[in-house]
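Take a look at the structure set out below.
Missing here is one protein chain; the remaining ones are kept as they sit in the complex.
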Amino acid sequence: MTYFLTQLANGLSYGLILGLIAVGFVIVFTSTGVLNFAHGSVLLTGAYLVAILHDPIGFWPAVVVGILGAALLGVLINAVLVRNLAEPNPGTAAILMLGVDILLLTELTRRIGNRVLPIGAPWGADVIAIGGVTLPTSRAIAAGVAVVVFALLWYLFARTDTGVAMRAAAADGDTASLMGIRLSRTGATGWALAGALAAIAGVLLASFPAPGVAPTLAISAFAAIPAWVLGGFDSVVGAIVGGLIIGVVTALAVGYEAELHVLGRGLGEVVPYAVMIIVLLVRPSGLFGRKEAVRV
Amino acid sequence: MPDPLLLVEDLAVAYDGAVQALRGVALRVDPGSVVAVLGSNGAGKTTLLRAISRSLGDVGGSVTAGRISFAGQDLARRDASWAVRAGLVQVPEGRRIFRDLTVEENLRAGGYTVRDARARREATDRVLDLFPILAERSHQRGGLLSGGQQQMLAMGRALMASPKLLLLDEPSLGLAPQLVEQIGDIIEQIHAQGTSVLLIEQNAAMGLRVADRAYVLEVGAVTAEGASAELAGTDDIRNRYLGVSTTSPTRTTHEDAPVDVPVHLQRTSGARAERLRVEDVTVRFGGITALSGVSFTIEPGTIHALIGPNGAGKSTCINVLGGAYRATSGTVHYGDAEVTALPSHRIADLGVARTFQNISLSLEATVEDNLLVGRHRVMRTGASAQTLRLPHARKEERTERTAVRRIASLLGIEQLLGRAVHTLSYGDRKRVEMGRALAAEPTLLLLDEPVAGMTHGESQVMADVIRAAQQELGLSILLVEHDMPFVMGLAEQITVLDFGKRIAEGPPDHVQRDPEVLRAYLGSAAA
Amino acid sequence: MSDLLRRLPAIVGLVVALALPLLFNDFWLQTGLFAMAAVVGAIGLTLLVGVAGQLSLGHAFFAALGAYTYAWTVGEVGDRAAGLGLPAVLGIVLAGVVAAAAGALFSPISGRLRGIYLGLATVGLVFLARHLMVNLEAYTGGFNGRTVEPFSVPGFSFSNSDPDFLAVAGVEFGGLHRLWYLFLVVVLLAAWLGRNVKASRTGRALANVRDSEAAAAAMGIRVARAKATAFVISSAYAGVAGALMALAYGRIAPDLFGLQLSIDFLVMIVLGGLGSIAGAAAGAVFVVTLPLVLAQYSSELPFLATPGSGGLDAATLARLLYGAAILAVLLFLRGGLAGAARRLRHRRPPRDTGEPPPVAAPTAPTATPEPSLSHPSVPTRSKETTP
Partner (left out) sequence: MKHPTRTALALAGCVTVLAACSTEDPNASGGGGGADGDVRTGSGVTDDTITVGILTDLSGPFSATASTQAAVMQAYWQQANADGGVCGRTVEVDVQDHGYDPQRAVSLYRSMAPEVAAFQQILGSPINAAVNPLALEDDLYVGGVGWASVSLDFPNVQVPGTTYSVEAANAIDYLVDEQGLAEGDKVGVVYFVGDYGSDSLAGARHAAEDHGLEIVPQEITPRDTDLSAQASALQQEGVSAVILAAAPAQVASLAGVLGAQGTDVPIIGHAPEWTGSLLETPAGPTLLDNFYLVSSSAPYSADVPGAQQAVEGYRAADPDGAESWEVPLAWGEAILLRTALENACEAGDLTPGGIVAGMQETTDLDTDGLFAGTLDYGEPGEPPTRTVYLSRPDDTLPGGMRLETTLEGPNAQSYSFD
């Protein structure tokens, strides 16, 4: 039982981080209609900034720089590239982001080399144990940070003008612009938010038990795609729930791999996608997605 | 004369660089006045508003000539956000409230441009004062409000920016009579508070009631203007909305003259028109009842029209018949088959074809290919035979191309067969849409506003085409249209809808004199 | 006359394709094989994405299925991984058929989801494929993969043996040369069939579904089935492309069919110009060969650092240039490569028919103002009636 609870705790904390990444996908998608294939390299950029700066300027200032840097990167990608597409549609935008991903990842790989850059987080390698259930302290902190970030997001979207404007723009951009809401600005805000969330997730993913920042960190953003799809493409809540589901399912699949051996080795990698496909079979628009309205 | 608040001079607008939606439009709104722009569907009313509120770009339109100035400022290089900040706020057609946001959040989005907290509080108070119901529903999601409440929310949302000029796009669309009255009162109140209003209306009764001055827009050009009281009395308006007089001075023979050479359409099968019975059909969407207990019958081989003011439920009715919408209750039978139980493509298999109000052709494909899509149902060879271009598939393809050419020549678009649809004018697109439906060899043809946005000459040609097709193919036709001369000259039987209910039925001359119909169109005064 | 003119580029292209093996070294022959395999897959994907408006990132799954089906069908009985020892021609056909069948199995999802939503759902297939490839060791050889029997017909093998020596016009025709012509035949067939599909009743129905599902349904088109059909067709193409890849490699392993392959296919058709068969082919050649060309030339630049020194080395530069090339096409070429070519052709007056169409333009094609006959970006659906 404690074993189960340990895996559950692991899964939930990991799921919350996945949620942070998935929310970034949702926000970029709803505010500018872009499937952000470069989300992973933005995440890596944020984490990389923290890793190289924590020594000279201290961890917390470095985190601030990392978050701002990733946010700025997002804004620039949107302003310089996405908004200047010759043929703006989701398909070309997605491929554009692949191009961006190639550029960012190549350059970061070159800079990082074969080092693993420590993130320099003050929480060390401790583990919390409550009644036999163990969880790395950093993971508990990560879960806490994620919950706080989600609360802030909720406040932003429900209580502030900017947030309401973003939701309005996502729901009906055409009408929102008639309210004086500049779609270019909500788009920029969306990219900035997504970048900031990615940087936070990057720092959390690079801290213990992970060793630090390495180029493979960028791939971890892909793990959030099933969470995003499963939650419904345009739902922030869905992304968080999706993250939790994927996190828990993955942790359990790994934890009970021995018992599930009939299904083949390496189950942890395929299970998130299997869950995603099953959910889509039952609910094609995901758990929390708006059903596409059929209008004539 | 005071300096105008809004001045539109010689405005021309085109979509996708090809479709001319407005030309030479001039219009002025003086401070403190209410101005109405009347016109039927496709006349370019919404385009005009979008040009003023700087939101044309979102839908692929652009101003090709003329200028618009607001409070002395040229709007040419301004965006929608600037316009709102300058005090020019639009309430879009169909309300377009944010359904997933609460009432409060909707208002908040409306007040987005107001940075001053006190000004915003005052605006909120003013709006809640005007619409007390919104205060009660403050925490409900917008999508849960009734139609009238949604309209109020949409107007309240716009008023949050404390506009100098409020642009209202068809505020009465789809609302019950007492609500329309109420909206009218509210507009007057808004006006009394010092806000000028530019009102776009299809409901002439409503528009003429609240406006000081009105313009009539027709096929992208202003055809009449004047003080509301004067316009309301003219025969022109009566004619345009009720088609009482069948001779119109603007009517001329179109250059594409009706087809003299008889073009013969042939059926590939022996299908025959059946009786269509609509029984007690009700359709609800969220809080709105779009159709309520509507029944009528279309006899085989007749032309039946469905008319009524905008929002009366005509399109909803056609969408139920075509299978795009589900009826909440009631049944529709075509012959022995129950249409209401079938998906769209099965209804099509029964021999029911339709056109769409908002043309839905494949824009990048050629006219010929679009027409061939209509033949989908008729063609028989399998996909693999076509892919391998086996002889019989090629033969069928040739036959079908000939058939399509025949339909094109009936519609006078034969020379356009090789052109991509997005290069065509609006009127030609309408014809292609009609051709695609005819290509399906229907026994029942549902036409949703086939001549909206066409000139009288063009619509006359269309009438000839419809009549010819009906005779050649022995079709039943259900027609939804606002162009009354067109309807009155074509239909054998007319059903009139208002606010989702059937209010009259009968032959044209009977319907034209029905007091209920007059009231619905022109308001109680006219009746 | 004008018909001949219109076909001239195609004819010239065909002659060039037939002649190239006489000039190419093994490097370019091998690259050409990969490019041609990619062309087949890209044509299939453009039928799905460009014509039917559906997105798929699952192409690698179907390619893998095709590759392994071929290897299994043709593989020797009693080899390390199972095989049926059937004729190679059957192997290629089965590769398409099995992939199509798998595509059909996916129809509950492919028929119900639209566009980008379907694209993300299909990502799952790639991971599923990998799981199967690694775990079904008896058929796939597991992680280390399995060898692929060369293509052969009785008495002639498309490899370096049987006949052991073959020369045409003084050039020795080894396995790569022979495969080149085999691939060329498959590519031409794929393009021809693709064009027929596009121009057929099915193709028109798919385009109509893309532009308006409601209108399509009203014309009697079964929307869900049309979407599933498009998916099946493109799966079959991917399966054949996979079989070609297997032949080009000679040995297949799960790593060859990762998500990157799916993404590459998508890059090909978007760069090439959605919905255009020629565009898909051009995009495939672009994506397969550009990194190689860039690597070739960037290594000759003098200012670059040596690998391992941490400076900007040639390989990194080539990769950066490749990324930049993708951005450039998307930012500056409307309608991708096919769109640019179309504009080039439209630039000269239509009555001028005496000369062949221009092959290359001296200036950037985007410099010319867009004619009104351009490709609309997104079909406008301005007015929506809300009931």
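Just so it is clear, A, B and C label the chains in written order, and each chain counts residues from 1 on its own.
Just so we're on the same page, a contact is a pair of C-beta atoms (placed from the backbone, for glycine too) under 8 Å apart; a residue touches a chain by one contact, two chains touch by 3 or more.
Small disclaimer: the values here were computed from a predicted structure and weren't measured.
Of the chains displayed, those contacted by the omitted chain across the entire assembly are A, C. The chain that is not drawn here is touched, among residues A:68, A:116, A:156 or A:237, by A:116.
Against the chain not displayed here, chain C makes contact via residues 25-31, 34, 89, 92-93, 96-97, 134, 142-145, 147, 153, 156, 160, 163-170, 172-173, 176, 181-182, 185-186, 189, 248-251, 253, 255-256, 260, 288, 291-292, 295, 306-309, 313-316, 318-319. Hidden from this view is one chain, which touches chain A at 3, 6-7, 10-11, 14, 106, 109-110, 112-118, 124-127, 129, 134-137, 139, 205, 208-212, 214-217, 219-220, 222-223, 250-251, 254-255, 257-258, 265-266, 268-269.
By our rule, only the chains that are shown with their structure count from here on.
If you sketch which chains touch which, every chain touches every other chain without exception.
Chain centres here are Cα means. That of chain A falls 31 Å from that of chain C. Each chain gets one centre point, the mean of its Cα atoms, and the points for chain B and chain C are 44 Å apart. The residues of chain B that reach two or more other chains are 59, 96, 315, 324-325, 356-358, 360, listed in rising order. Residue positions of chain C touching 2 or more other chains: 214, 375, 377-378, 384-386.
Of all residues in chain A, only 35, 37, 81, 84-92, 94-96, 98-103, 106-107, 110, 113, 222, 225-226, 228-229, 233, 264-267, 269-270, 273-274, 276-277, 280-281, 284-285, 292, 294-296 touch chain C in the complex they form. By the touch rule above, chain A contacts chain B in their complex via residues 158, 161, 164-165, 167-168, 171-182, 290, 294, 296.
Looking at the complex, you find that chain C touches chain A at residues 49, 55, 108-109, 112-117, 119-121, 123-125, 127-128, 130-132, 134-135, 213-214, 259, 263, 266-267, 270-271, 274, 310, 312, 316, 319-320, 322-324, 326-327, 330-335, 339, 366, 375, 377-378, 384-386.
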